[in-house]
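Yeah, one chain of the complex is gone here, protein chain that is, but the others are all in their spots.
When the chains are written out, they are named A, B and C in that same order, and each has its own residue count from 1.
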Amino acid sequence: MANQIGGMGLLTIFVLAVFVGFEVVSKVSSTLHTPLMSGANAIHGVVLVGAILITGVSSGPAQITLGLIAIVLGTVNMVGGFVVTDRMLRMFSARRGEERR
Amino acid sequence: MANQIGGMGLLTIFVLAVFVGFEVVSKVSSTLHTPLMSGANAIHGVVLVGAILITGVSSGPAQITLGLIAIVLGTVNMVGGFVVTDRMLRMFSARRGEERR
Amino acid sequence: MSTGAQFGYLIAAICFILALKGLSAPKTARYGNWAGAAGAVIAVAVTLSVGHLQHLGLILGAVAVGAVIGVPAATRVKMTAMPQLVAIFNGVGGGAAALVALIEFLTVASQSSKIAMGDQAATVFTVLVGSVSFAGSMVTFAKLQELMTTRPVVLPAGRWISGAVFVAAVGLAVAGLPVRSTGLLVTLLLVSLGLGVLFVLPVGGADVPIVISLLNAFTGLTVAASGYVLGNTLLIVAGTLVGASGTILTRLMAAAMGRPLTGILFGAFRASVAGPAAAAQNRPVRSGTPEDIAILLGYARKVIVVPGYGLAVAQGQHTIRELADLLTARGVKVAYGIHPVAGRMPGHMNVLLAEANVPYESLLEMDEANMELSSADVALVVGANDVVNPAARTSPGAPIYGMPILNVDSAAAVVFCKRSLRPGFAGIENELLYDPKTTLLFGDAKESLSKVVAAVKAL
Partner (left out) sequence: MSTGAQFGYLIAAICFILALKGLSAPKTARYGNWAGAAGAVIAVAVTLSVGHLQHLGLILGAVAVGAVIGVPAATRVKMTAMPQLVAIFNGVGGGAAALVALIEFLTVASQSSKIAMGDQAATVFTVLVGSVSFAGSMVTFAKLQELMTTRPVVLPAGRWISGAVFVAAVGLAVAGLPVRSTGLLVTLLLVSLGLGVLFVLPVGGADVPIVISLLNAFTGLTVAASGYVLGNTLLIVAGTLVGASGTILTRLMAAAMGRPLTGILFGAFRASVAGPAAAAQNRPVRSGTPEDIAILLGYARKVIVVPGYGLAVAQGQHTIRELADLLTARGVKVAYGIHPVAGRMPGHMNVLLAEANVPYESLLEMDEANMELSSADVALVVGANDVVNPAARTSPGAPIYGMPILNVDSAAAVVFCKRSLRPGFAGIENELLYDPKTTLLFGDAKESLSKVVAAVKAL
């Protein structure tokens, strides 16, 4: 598949995303380490999108089979990740009202 | 001049840069407001690059004249901005060794 | 790809940024996760609706299968088994990314013969790191689920084997750059799986969460690289975000344990595990009955509970809550001192105690807890060891030396609930167990606590 926006554009996007990733989490408290890890984990489940796109243009049976496996794995990552993160956070936020700061 | 990386790629870059800009300065102490403003001011002097590029491909006398004016203005912004920011900061950092935190 | 679709992807990317931002603050964490889920839904919806997809039925079927596997796993897992579930989810993501790159490679290989260097490099990277992440995550799962030993596994000449496999993987990757050989790529995939296993084997059980976080960052980068292969900006942004934030998070976690990352990955306390632990076993200790402990606690003015790994293992969070409620009803002031690395993963104790409805106000962070401890009558240490071991302050040679600890020794009396005199994760003796002001209550944390609850009720 062709890169529509050019290698250097993608590199710029990569560099900016690195800075955003660094900055955004750099002040997280240790209490939230586990849910943050789990949430970030769910986000990279977006590889599902790549798996769908590639499967949708594949033709050989080997490729389609591998593609479907990738879709299953990606879905497990994404859906399971968000659900389990929400479960963790639900417990934290049960008593949001009484929170101290 | 053609956009080499496509409108949507540029928009993505824009969005990411917005986040970087927000995050990076969001914890600045009030002491540094003035130098930060001045330094950011110098950075947008990079419009000089645009002024040079456009002047270098211009032909009509009106366009060249306007281009040269833009170059002068951009240079004043950039060069003056960094120099004056450094002057401010030099005073802060004179006694770096004794700083409290 | 249409502008509309790309715009949808951009919105999804923004959702992911907001998700990470939200997840970084207690008040917004849950909204953050929802923002992430919204971004994921948008991304998948856009992808399915761009049309041009063949095999749509099969694709939807595969998504359904994935959901049917993922959702029940996520909703049913016990809170204490969270880490291994996160490890699995992370591993399958890495595996998916490696597969995507492999399929793209097969497709392009069958169509053209010109090799774009950038794409080829990204493909090789994805296959290598994705496989490492997959295999490594599976090993961490096995360790945490106790399908295998949780102790560091050091193969004979382990360093040399790992080193050789690492060199082989990198060599294959570099060799794969200029040529387009499916055989080479599949070999690389297999060798990388081996590398992933060897990478995680020498890591001790309690260090595994750090490794999961690191592999999480790896998977993020893999996804970004697979996005480069596909020319998909969303995958690049999302993967890079996770790669960058995961790296920071890994460092923060390691910092909370007061140890360098390289030590966790490669050192694993190997030198000091055996020695002192074996030596000091037959010194006298004072052990108490549940009734003794009940009296100590029931007539105290202030009790600080220090929960640890053992409480999580024993699933004793509800029982400790019951005990705390009983004591509070008797007028005893009860609070919990939470060490950042107590439990199985960072923040794990907070999650566990929140599950048991412990009020947020009574969870004290380390500094606060240490202030309270100095005026406490009893420090009740339940299934914790390293996080209260004074060796961190006093023995420069100890592997935990320098780690901030909860100073339970500053309380008037200390009670330890544990099953034996065995040391904790760091494998070093805890002198406090032999201290005259310490009483030991031997047994499984949950059972012991139940007995203490009964005894307090009988007071």
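One rule holds in what follows: contacts are C-beta pairs under 8 Å (C-beta built on N, C-alpha and C of every residue); 3 or more make two chains touch, one makes a residue touch a chain.
Computed from a predicted structure; not experimentally measured.
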Indicate each shown chain that the hidden chain touches within the full complex. A, B
Sole touch to the unshown chain from A:12, A:58 or A:77: residue A:12
Contacts from chain B to the absent chain lie at residues 1-5, 7, 10, 13-14, 17-22, 24-60, 62-64, 66-96, 98-100
Missing-partner contacts on chain A, residue numbers: 7-9, 11-12, 15-16, 19
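Convention: only the chains that are shown with their structure count from here on.
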Per the C-alpha centroid definition, the whole-Å distance linking chain A and chain C comes out as 17
Centroid spacing, where centroids are CA-atom means, of chain A and chain B in whole angstrom: 33
Rounded to the nearest Å, the gap separating the Cα centres of chain B and chain C is 42
Set of chain C residues in contact with two or more other chains: 17, 233, 237
Where in chain B do residues touch two or more other chains at once? 8-9, 12, 16, 19
